[in-house]
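So the structure is just underneath, and the comments pick up after that.
Some chains omitted; the rest stay in position.
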Amino acid sequence: MPGGQIQLAGPLRFDSPLASRFFVGNDAAILVDATHPPSGDVGAPRVFEAAGPRRRIFFDPAKTRAAVVTCGGLCPGLNDVIRGVTMVLWHRYGVRRILGIRYGYEGMVESSGVPPLTLTPELVEDIHQHGGTILGSSRGPQRVPAMVDFLVAHRVNLLFAVGGDGTQRGALAIADEIRRRGLSLSVVGIPKTIDNDILFTERTFGFETAVAMSRGPITAAHMEAKGVRNGVGLVKLMGRESGFIAAYAALASSDVNLVLVPEVPFAMEYVFRFLEERMQRKSHAVIVAAEGAGQDLVGSGGVDASGNCKLGDIGPFLKREIARYSTDSGTPLHVKYIDPSYTIRSAPASADDSVFCFRLAENAVHAAMAGRTAVVVALWNGHFVHVPTEDAVRERKKIDPEGPFWQSVLDNTGQPSPERQ
Amino acid sequence: MPGGQIQLAGPLRFDSPLASRFFVGNDAAILVDATHPPSGDVGAPRVFEAAGPRRRIFFDPAKTRAAVVTCGGLCPGLNDVIRGVTMVLWHRYGVRRILGIRYGYEGMVESSGVPPLTLTPELVEDIHQHGGTILGSSRGPQRVPAMVDFLVAHRVNLLFAVGGDGTQRGALAIADEIRRRGLSLSVVGIPKTIDNDILFTERTFGFETAVAMSRGPITAAHMEAKGVRNGVGLVKLMGRESGFIAAYAALASSDVNLVLVPEVPFAMEYVFRFLEERMQRKSHAVIVAAEGAGQDLVGSGGVDASGNCKLGDIGPFLKREIARYSTDSGTPLHVKYIDPSYTIRSAPASADDSVFCFRLAENAVHAAMAGRTAVVVALWNGHFVHVPTEDAVRERKKIDPEGPFWQSVLDNTGQPSPERQ
């Protein structure tokens, strides 16, 4: 049941220093559900607090110290977010002490030995033209008390945590510890998931860039497939638990003939039958697989440093299985396998993602200065909102195999309904 | 007062042939206003009908004939829309007779002498990889009765009108004439405005591509400006009545120092003072002007074939005025003027716009097959909806100079508030 109460780091004691004519009212909110008639109960409508600048704020800009941390894998737009947070804190609120924590949560424990960077407008001015993150990143949690000690030691009042699921859970734990200690410190999350799989945000930054960057490898796979008799172009794209990138990339192209996503299980027989039929009709095929597709087939094991299940690698698995089938069946298939993941996720943000990142950063700063804590900023029903972090991390956003979007994908590729047969 | 009744071409007589598990319910709708508490009256909430496939449809696919027409200036995604409409009609509904009308409404009067193309999946398969429109386009209205005669003569049941404001007004006039004659014919609009200035649609196709394509020229202007002492890079972007492209392009870049949009009037003194100050501080400047900015200064005259006011050309005007100022003031300024409009609007759609176009086309086909007429398909509060055409064309969507978006732009460029001084 999303749309709960927003936590405040404390009372709103100061007038905003913003030279702005625009402030968001105290009760401004956005409906969680914009459909009509509303589904579910008929009580008071569930809402998210509207994001944006407040007339009254909690922190005194002259004394405020902020910190930004980027965690997990690379994602287009990380530098845009770092830049946006720095620019808005500095130029609009007059905050002059902004730390850039190195190498993710690892840099928030003193033992790491890597001191934070000092972020200034000069330093960040052009960083959004490059992919990656100037701060560096790392995977996995660190001890929460040690991280809060670090914040206290550096006299940080605002923490901006840029990262996925696990990172936001970490941020929530930090916020809880802060409350427990009775500190005045806001923790605001900026959800980062290239897979676009976080709840209650219509889009996440980097996703659109990732879809755009997938076009090249898919075209390459198509050319390679057509370049030989019975060529099979196979592309693995990001998408651990949700197949949005693979599905959007297929929709954005006319060259994909089969999309495999985590949400829709399949048997290898299904793939073989597809290939058999396709080779007879067209002599080539293009397959796009999300990295989390077919995990029941690949097998796997263990857990990575971020606590994510280690996935079996579906790309080489499919390549091997198709080669084996090629030998067994006597139909010689030539599989060309492309894994463009690093090239995609390290790209600079597209223009639209750049704008989105700036606005996310802006709203994150407004939220933090106004004392909101344990929230993430998100786009919902066309508006920027504050989503309680616990709502955002409750589960993943996934493709609904019964919904209109997946139907569009099936129509576009012409693939048979990939039900386990 | 948007959210009125949707017109139907007739009763829903047929079962949908779609091999889909997903159908939209009869009363599914999306709130016009997702904010809370809602602004305005407290009566029944205003809604737009939800778009999507219906279980019962009006037209018999076996007998249906469709036509697509593209009007007005080029816009990234036109071929995606043509392709999407053709693919969904053909593969999902089994419609086999689809006409592509040549050169806009001009091709809908027999006197033009250019017969329509016959659209098939083979013909349209790869067209979205190219910019422009394979059908050609033209500006301006044609006689409505002649166009309806054309539809009758070609036994067309579904007309898909892809175009802006003027085109949709034309489509409404055609729908009215059809009703007057008692014909069974659906007219569904797909709003096309690269400027993103149509009401009740969160985005329009091509806009995002246009913003992305603006980056190159802005970077060029920046390099040219820095390449000489007191260099001024001046870029004109699209935006006749709304400055969204210019504003987004500035937000997506760190290189723009002054944005001029139609919504915010300014005097040349304002520009001169900006330049004076900027040259002293930085020795170079980048200005982005929407084509409709400063029209009270440029002067203009007449009306073009589409009935749009002919704008005076702000780009050369600014270039001239700045050069004049340079001479008068003794500060030598070197203005490098870039007008990338044709290069931008003729580009192929970005990946994200491609997906958006396909989904618009899909929903337009569902709407038309289900007998909806005098509607446009749109994205509203994150959902695809049917907007009565008369709501969509009532006025333009504009930047609110008092709202948070324009404030973001001001913050990002650092420009002084451009009020007439």
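Should a chain be cited, it is by its letter among A and B, assigned in written order, with residues numbered from 1 in that chain.
To be clear about the criterion, a residue touches a chain if its C-beta (ideal position, glycine included) is under 8 Å from a C-beta of that chain, and two chains touch if they have at least 3 such contacts.
Predicted model only: the values in this text are computed from it and were never measured.
Novice: Assuming all chains share one sequence, and 2 are in place here, what does the full complex add up to?
Specialist: The whole assembly in this structure file has 4 copies of the sequence.
By our rule, only the chains that are shown with their structure count from here on.
Novice: So in the complex, which bits of subunit A are touching subunit B?
Specialist: Of all residues in subunit A, those touching subunit B are 20-22, 24, 27-31, 34-37, 45, 47, 50, 52-53, 83, 87-88, 91-92, 125-126, 128-129, 202, 208, 211-212, 214-215, 248-249, 251-254, 350-352, 354-355, 358-359, 362, 380-383, 402-404, 407-408, 411-412, 414.
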